[in-house]
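Data block below; observations after.
All protein chains of the complex are present and in place, except for one that has been dropped.
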Amino acid sequence: MVIVMAPEATQADINTVVALVETAGGDAFVSRGVSRTIVGLVGDIEQLGTLNLRGLDGVSDVLRVSVPYKLVSRENHPNRSIITVGGVPIGPGTMTLIAGPCAVETAEQTLQAAQMAQAAGATLLRGGAFKPRTSPYAFQGLGEAGLKILAAVREETGLPVITEVVDAHDVDLVASYADMLQIGTRNMQNFALLQAVGGVGKPVMLKRGMNATIEEWLMAAEYIAQRGNLDIVLCERGIRTFETATRNTLDISAVPVAQRMSHLPVIVDPSHSGGLRELVLPLTRAAIAVGADGLIIDVHPHPESALCDGPQALVDGDVRELAKAVRDLPPLVGRALTQPTGPVSVPAPARPEAIA
Amino acid sequence: MVIVMAPEATQADINTVVALVETAGGDAFVSRGVSRTIVGLVGDIEQLGTLNLRGLDGVSDVLRVSVPYKLVSRENHPNRSIITVGGVPIGPGTMTLIAGPCAVETAEQTLQAAQMAQAAGATLLRGGAFKPRTSPYAFQGLGEAGLKILAAVREETGLPVITEVVDAHDVDLVASYADMLQIGTRNMQNFALLQAVGGVGKPVMLKRGMNATIEEWLMAAEYIAQRGNLDIVLCERGIRTFETATRNTLDISAVPVAQRMSHLPVIVDPSHSGGLRELVLPLTRAAIAVGADGLIIDVHPHPESALCDGPQALVDGDVRELAKAVRDLPPLVGRALTQPTGPVSVPAPARPEAIA
Amino acid sequence: MVIVMAPEATQADINTVVALVETAGGDAFVSRGVSRTIVGLVGDIEQLGTLNLRGLDGVSDVLRVSVPYKLVSRENHPNRSIITVGGVPIGPGTMTLIAGPCAVETAEQTLQAAQMAQAAGATLLRGGAFKPRTSPYAFQGLGEAGLKILAAVREETGLPVITEVVDAHDVDLVASYADMLQIGTRNMQNFALLQAVGGVGKPVMLKRGMNATIEEWLMAAEYIAQRGNLDIVLCERGIRTFETATRNTLDISAVPVAQRMSHLPVIVDPSHSGGLRELVLPLTRAAIAVGADGLIIDVHPHPESALCDGPQALVDGDVRELAKAVRDLPPLVGRALTQPTGPVSVPAPARPEAIA
Partner (left out) sequence: MVIVMAPEATQADINTVVALVETAGGDAFVSRGVSRTIVGLVGDIEQLGTLNLRGLDGVSDVLRVSVPYKLVSRENHPNRSIITVGGVPIGPGTMTLIAGPCAVETAEQTLQAAQMAQAAGATLLRGGAFKPRTSPYAFQGLGEAGLKILAAVREETGLPVITEVVDAHDVDLVASYADMLQIGTRNMQNFALLQAVGGVGKPVMLKRGMNATIEEWLMAAEYIAQRGNLDIVLCERGIRTFETATRNTLDISAVPVAQRMSHLPVIVDPSHSGGLRELVLPLTRAAIAVGADGLIIDVHPHPESALCDGPQALVDGDVRELAKAVRDLPPLVGRALTQPTGPVSVPAPARPEAIA
């Protein structure tokens, strides 16, 4: 069972809930998020169900959920959620294009990639400043210098920024620049990192682990949600199978399956799934047609000299076809390409107290 | 190296080719098909290359192919092939819908399913008379009685028939009723069966083995082609992975990948991939959008009492939405739904001499 | 439910059983094997359970089995079975070594390999005359000429012979030469072939499909058993996973798991699992230690020129270490290396009537 406290709940309200649960022989786990506090209950469900928890002060909702991913489940939340990133919606009704370079290399490369993204119809900019790489000898990203470039390009283009965070230690730093934080496939079960982004007050894009079942993916999202952050977008990016013709195997079925199991939006990364430029457009079309809420795509002005994943980046010559796909296909599945918002305001700091 | 003999080549022409190759220290494998004979060469390629094979009587083509699937490769065959089944094309430019019951149970059920298929836009009828089942205690199909039902329903509806053959021994029998033979996923490397359908003069639909790489799939097609039958349609039907939320994992990327590697048409089976009714329509849309040349879909008038795979069959209520998907989506990827041909003629027996 | 008829049961006895079952609303599937007839029942178990089937003439046993692999399950057969091949036992208490060349190439190569096998402690000879190959251009085996070589080497060495059959059509031919028939990994779900070897009266070694679950493997064995042949040995030979450092991934746990689920013996093929000579000895030791009932190992006098799987064949220099492993390790797990039997008698033809 999960108790969602109201935003205005006081510490005393929470203490009352906990005491009542413990008196009944249960355990209560309190998770304080930026916008709300959640209390998870473990114990004899029948016994706990007899407590009048819903009637207590400060209690907003009491959820009895049969699946282990309680807060992100659609069981008590039949409407699918819309997550807003710097004013741009991701969710039902729209199809949101996120594009940009795999890694931020220079200010010029990032700006050019952002302009390619916009020409294709993107309303959000992706770009990695901290890169988790299989080899310690590979390019690891520019770090904070990369974040500054992303912020400057956002200023120039108006595109809100999504970027990866790989270390719990860096969450506040990355959140102070980014509009959305990305958790990469290798970190899907880095629970310390999940809890850190759960507490930071910025939307999170959670990539599926390359070996994770859909249920495990939702459990990872639950770690974030449990800290009070329900602004989560799931991203299918290919799983590992025996097939070696593609870098990963895009599990296209995971989109409708996850959308039935969870109220969170589900987007697709066709670039990392296939790992090859010539597969990006076909997989993009498939992802829109299957009902994805969005796409995240690598573009690069000069992929032949890219420091990371050049072979899968779209180039200038692909932009027109990408623009056509994201414009023409969504209406056939009851969606419209997400349009740019007005001028982007400077993002509010993630944790005012932390950077005051 | 592979030598394709002309249709009018004589036995003497073939003997000359073989003798020349053996004189040069190579081995020649002669494969006689219904419409053409193919001679595969093994030996010192440099040495064999110096022979003037192309100039010999009866030689239509000499192919030097770097990949091991020589006849089905796109390397020497840049144009993608169109295969015709009872007058219905499968290949580039069109999107062909095949539908029908997983298993033929009764004449009435099969006719009703065929009518559902037509209402959805199908121009070919699927239906299993010989069913390969994991358990020996499961329904194994009606056998020849099922073939007779399929033939009667073809008579009634005008839909050419595709049905599975599971035993090399039955190939002539099945071919005497069917317009197209299906090789199922468990038989993709049943080489005796592949060779048998390679010699029978009917088009073949080759399902991908649930654990086969795309290259192994093309090698299996090569076994059929080597016997002189190049009328092969590849069918992606999901692979086996660690994910258990779906019956199989549809490898949607396999469609564009196989289309680049081979000139053969590639279709998708969204019913067996997902194994769940509610996934069929989303996966259908994804398959069309990714560029599949066709679809094969289970429909059933009463899936709750189906003897095989009921949970994945579309029902009456789904037909309208399926019809909409196959009509509206193909034009966005440069295709048109394949239209019915005129009245279907009774198919010529596969091997007149064999059943005379 | 499964009814096992006594060897002396008459056709009238069988008819009585079937009629009684049908009267009670059930279906009866009669499978006639060489040594016994089995009747599988499908229908309302409660209803069928009220019939006094066990009291009918000719009925030897009535099994009520909860798992779908009824005849091979350990549920009604707690003692593990011992299968005898040309007088050589495979099963609990012993550890039986099968060795020989992957493919029979020449009489000399086969004899030399058989002598290596004997020097290592083998009491059965393996060797392929019909080879299922991924590529149609690869060496496909010598066919019947290979079988004749195997028979001659058996005469010379006294080693009973196990060899693969790939086509239902060839089962009688292969059985007329071999002491045990092998079903390869690609044919594990070739149901026509399974049924054919189920009816031939020779023991069968059933390799696990490279993508088959252990339950599917036992279901495939059930197809053989259902035809009256319970002389089945299961062989784990590696499954397909994402790891590419080895040819397959030896699923060593499958040995104790299958031994708990089924009464059939379980052996291991360390040669095909790893695909590399240097892995054969370590995997051999692991297989003995985990409790395998036997091993099947490739040896070759000149692997550098082998026509099939040379890189995984043990050579002369390895024989001493292999002999040491199969002698010293089994006692530590309560087994003894199987010792040679006396002179091997010429095997009786599988189906005298068929080849008379």
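Which chain is which? They are A, B and C, in the order written, and residues in each are numbered from 1.
The definition used in the following text is that a contact is a pair of C-beta atoms (placed from the backbone, for glycine too) under 8 Å apart; a residue touches a chain by one contact, two chains touch by 3 or more.
Predicted model only: the values in this text are computed from it and were never measured.
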Contact set (omitted chain vs shown chains) is A, B, C
With the missing chain put back, one of B:81, B:241 or B:262 would touch it. Which one? B:241
Residue among A:222, A:236 or A:293 that touches the chain left out of view: A:222
Just one of A:60, A:84 or A:211 touches the chain that is missing; which is it? A:211
Selected residue (touches chain absent from view) among C:96, C:115, C:176 or C:273: C:273
For chain B, which residues lie in contact with the unshown chain of the complex? 240-242, 244
Which parts of chain C are in contact with the chain that was left out? 211, 213-215, 239, 241-246, 249-257, 260, 273-274, 278-279, 282-283, 285-291, 328-329, 332-333
I need the residue numbers on chain A that touch the omitted chain, in ascending order. 29, 40, 42, 68, 70, 132-137, 166-169, 186-187, 189-193, 209-211, 216, 219, 222-223, 226, 240
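Just so we're on the same page, only the chains that are shown with their structure count from here on.
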Name the chain whose C-alpha centroid is most distant from the C-alpha centroid of chain B. A
Distance between chain centroids, defined by C-alpha means - chain A, chain C (Å): 51
On a C-alpha centroid basis, what's the spacing between chain A and chain B, in Å? 41
Taking each chain's centre as the mean of its CA atoms, how far is chain B from chain C in angstrom? 32
Specify, in ascending order, the residues of chain A that touch 2 or more different other chains. 241-242, 244
